[in-house]
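Every protein chain except one is present and positioned as in the full complex.
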Amino acid sequence: MATEITYIDAIREAQAHALRDDPRVFIYGQDVAAFGGAFKATKNLAKEFPGRVFDSPISEDAMVGFAVGAAIEGLRPIIEMQFADFSTVGFNQIVNQAATLFWRTGVPCPITVRLPFGGTSGGGPFHSQSLETIYAHYPGLIVLTPATVEDAYSMLLEAVAIDDPVIFCEHKFLYRHLKAEKLPTEALPVGKARIARVGRDLTIVAYSAMVQDALEAANELLTEGWEVEVVDLRSVKPLDTDTVMASVARTGKLLCVGESWPWGGVTAEVIARVASEGYGLLDAPPQRLNAKDTPVPYHPNLWAAHRPTVRAVAAAARKILRS
Amino acid sequence: MATEITYIDAIREAQAHALRDDPRVFIYGQDVAAFGGAFKATKNLAKEFPGRVFDSPISEDAMVGFAVGAAIEGLRPIIEMQFADFSTVGFNQIVNQAATLFWRTGVPCPITVRLPFGGTSGGGPFHSQSLETIYAHYPGLIVLTPATVEDAYSMLLEAVAIDDPVIFCEHKFLYRHLKAEKLPTEALPVGKARIARVGRDLTIVAYSAMVQDALEAANELLTEGWEVEVVDLRSVKPLDTDTVMASVARTGKLLCVGESWPWGGVTAEVIARVASEGYGLLDAPPQRLNAKDTPVPYHPNLWAAHRPTVRAVAAAARKILRS
Amino acid sequence: MLQAVNEPRVGAAEVVRESHLAAFRFMLRARLLDDKFAALYRTGKIHGGVFLGRGQEALSAALGVSLKKTDVFAPLIRDAAGRLAFGEPILDAVRNYLGSALGPMRGRDGNVHRGRPRDGYLPMISHLGAMISVVNGVLFARRFKNISGMVGAACLGDGATSTGAFHEALNQAAVEKLPLVVVVADNQYAYSTPTDRQFACESLADKGVGYGVASHTVDATDLTACLKIVGGAVAQARAGNGPQLVVAKLLRLCGHGEHDDANYIIPELKNSALGRDCLKVAEEFLLRNKFTDAAQLAVWRSETIREIEEAVAQVQREPAPDPYAENWSAISSEHLNETHLENGH
Partner (left out) sequence: MLQAVNEPRVGAAEVVRESHLAAFRFMLRARLLDDKFAALYRTGKIHGGVFLGRGQEALSAALGVSLKKTDVFAPLIRDAAGRLAFGEPILDAVRNYLGSALGPMRGRDGNVHRGRPRDGYLPMISHLGAMISVVNGVLFARRFKNISGMVGAACLGDGATSTGAFHEALNQAAVEKLPLVVVVADNQYAYSTPTDRQFACESLADKGVGYGVASHTVDATDLTACLKIVGGAVAQARAGNGPQLVVAKLLRLCGHGEHDDANYIIPELKNSALGRDCLKVAEEFLLRNKFTDAAQLAVWRSETIREIEEAVAQVQREPAPDPYAENWSAISSEHLNETHLENGH
């Protein structure tokens, strides 16, 4: 293995590992076989695991239905959507077929749907979407949002092992941006948030790519004397309220940051939980920061302004800290 | 017009009115023509307005795309989904075609998508869903949730007149349950919430069918000496934060109730807004009540326990009132 | 279970008789069971919709008897006969309609939404067309596990052919060369919508060539034809000849559901050959060919009625689901459950 491992490498390695260890695993998606996937997440896997990595037609609905059928028979399919945005045409099979199977019949549905998601410069409205909210809202799905190379690896491995349908949101911006020395051998389990940075003045809750921005903002604020704690949710459903609450108990202040649209979603859910159950812990109104309420723009200038920037996170944090 | 007008009558009348007044209006959906729709919302309209009410194949994706094309040409299509639940297969055209058109091109997309939604006893997992959250989360859509016969009428009329795509969530349980003496000639505009009942001790925010349950709970609490204010949101996007905030300013206490699933959604959004912007107004932690996090069950016993009941609303209110 | 009728062999006449009688008995059982559900509906004993297979029994039974227990079956709303033939006990059907806690869906889902996925019997979701790709996945998985000789059947109506899901799944099966049989009951209406508002091809069977899939047409009012054509298609799929599309012509002899009086069905169709009742046609055929006699038919009928009545009586004494005992979780991984969500916060 290379000495420098990227987030996308980790995703590839996790799949290789799963294919190696578990004969029930297969991968199905557009261009995942010989081509190795649009982002090369399945590079060489078709060659290494003959008959277990194969190309699908451009039929997202049928791809997911197929996975559910295979799962019923005890297999562990991994479905790659070419972009998260295209999962909207497989939406029905995800939320109404996969997500209801166990509850209706008692038969588990262990499928993993990989969604390359989130914004990149020049991606535009249909190659940039963050869809964790629409999947987390529907009952029956586990929604994961790894923010580090290590988590990309360990959480994908765990996703394949989980007996329920997992929506695995892997951030395209992180693919080649993040690097690690080696792959982890141990990991926090799915369902546990992580304190990405310890601080006593303010809790910033973030997930996926925004964890990096939150950490950078925390660095910036440190130069001003503020010690900011950053909680990486890792999984938005289940959502580890305990870790968030414990952090807020320490800091008394909360900012929640997400890259998706502002109406509803992770930031609303986190704030609503803390407001309901941890009201007494807060000594300032909890705040949230999301992308703007428009499609994700194409031009880099617009794109950069659409999502929360490090500067915007720092500014929002400062406002709370000074309140 | 009959002396007793139901919610479904109001929806029919609003469509008749729109067809009569505006030659650009047409209705397209499964069984909407001669048959008059699965719920009779378009009864006789095909006869009264020849060539303007017609049946579609079972093709929700194409139904919505078709409406967008017609809207581009200046028409004002009304699309009936047979059940909200089936809009998941038209989801992509709604959220990525209709909702993005104006923002991308500057050309408005005045379509109305009628979603017979919400639970009824015996409906089961695929004829009961409340999908306001997934549509409100996506930018570019107006999401309406009328709770009264009058609003069903006036808001549908306004929906057709609005230059943007409107998701019109009409509650199936209310169809024949609610009755009014006559149709309104004046109405609050879309975007304004309504104080459905005045009170000073607690604000219950609700929408659609849950407004009735909130009002009943308020009645029950009155016998215990509590005066509960009930805010009917009417529209969940836009969401009239000002009216909610003003009510909370008066009562100091907030309970938000919704029939949809608990993760994310309207109740989270309302509580997050109040917590962020109206923190000082609250003198108790704001609380929320939603359906349980499973598909909607078929059996009446399970169904009744899945959604918030009047008793559960009253109990949650009591807890806040006594805190 | 039926041996493919289009392969005559020693004792072929006897095989034909047996297969007709087997299929007919499932048709009869389905009709009587449906009648009971309709009656229960009228007296308010069933919550939600009741959907009958009246007129579709020959097709559905022919499919059911052509399948082995080790095959895969995804019936739709009008397939009581096929379900019984595939092995579903009457008790399961009754329990599901009445929402018994002991039923296959435990009251969580109802009426025609029932099945036992682990037995290859898939419980439909309502979204039309959505089950076909699930059948594909099951078939693929079995091939992946080196199980061969199986067939997967998915049923749908004329209206459901307009769904994107149908298209994607049939194409997928063709690309993967899966032993899928898609049986389309072209019963002239989708709810109230006549076929000329649903498609513009001459026959839905014309769709086969565009998928590279063999297609077959059958008069579904005629049990003999159904046994031959459906049985043949199943045999073709089993023999490794790829997906098969069967388009059956018939008329729905009831409303869309029992709430619907179907006054939109035009008399011309009712009075046409399509409007024949397949059960009567089959009964006459059996009598005419002396496959059985009227006395035997009467026995079968009364036995089945008793069986159904007993099942209903039993289920009515069974516990309804208890919301307090219910496990309100949609996932199987208990350690990932969120207590926060259990009561809607």
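As written, the chains take the letters A, B and C, and residue 1 is the first residue of each chain.
We adopt the following convention: contacts are C-beta pairs under 8 Å (C-beta built on N, C-alpha and C of every residue); 3 or more make two chains touch, one makes a residue touch a chain.
All values reported here derive from a predicted model rather than from experimental measurement.
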Query raised in the report: Looking at the whole complex, which visible chains does the left-out chain touch?
Result: A, B, C
Report task. Pick out which of A:Thr100, A:Thr145 or A:Gln287 touches the chain that's been left out of the picture. Result -> A:Gln287
Report summary line: Missing-chain contact, candidates B:Glu4, B:Asp163 or B:Glu224, resolves to B:Asp163
Query raised in the report: Of B:Thr42, B:Gln82, B:Asn96 or B:Ser154, which one is in contact with the hidden chain?
Result: B:Asn96
Query - Chain not shown: contacting residue from B:Ile27, B:Ala71 or B:Leu289 - result: B:Ala71
Query - Chain not shown, touching residues in chain B - result: 26, 51, 56-57, 59-75, 77, 89, 92-93, 96-97, 99-108, 139-140, 142, 162-164, 189-191, 237-239, 241, 272-273, 276
**Report entry** Sites on chain C contacted by the missing partner chain, in the whole complex
**Finding:** 162-168, 171, 174-175, 177, 196-202, 204, 206-213, 242
Query raised in the report: Where does chain A touch the missing chain, residue by residue?
Result: 30-31, 34-35, 38, 54-59, 61, 83, 85-86, 88-89, 121-127, 261-263, 267, 287-295, 297-302, 304-306, 308
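Note that in this section only the chains that are shown with their structure count from here on.
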Requested in this report: Among all other chains, pick the one whose mean CA position is farthest from the mean CA position of chain A.
Outcome: C
Report task. Take the average of all CA coordinates in chain A, do the same for chain B, and state the distance between these two points in whole angstrom. Result -> 30
Query raised in the report: Quick one: chain B and chain C, Cα centre-to-centre, how many Å?
Result: 36
Report summary line: Expressed in whole Å, how far the mean CA point of chain A lies from that of chain C is 40
Query raised in the report: So which stretches of chain B touch two or more other chains?
Result: 61, 85, 88-89, 125-126, 261, 263, 267, 287-288, 292-295
Query - In chain C, residues with contacts to at least two other chains - result: 105, 108-109, 113, 125, 127, 164-165, 329-330, 338, 340, 345
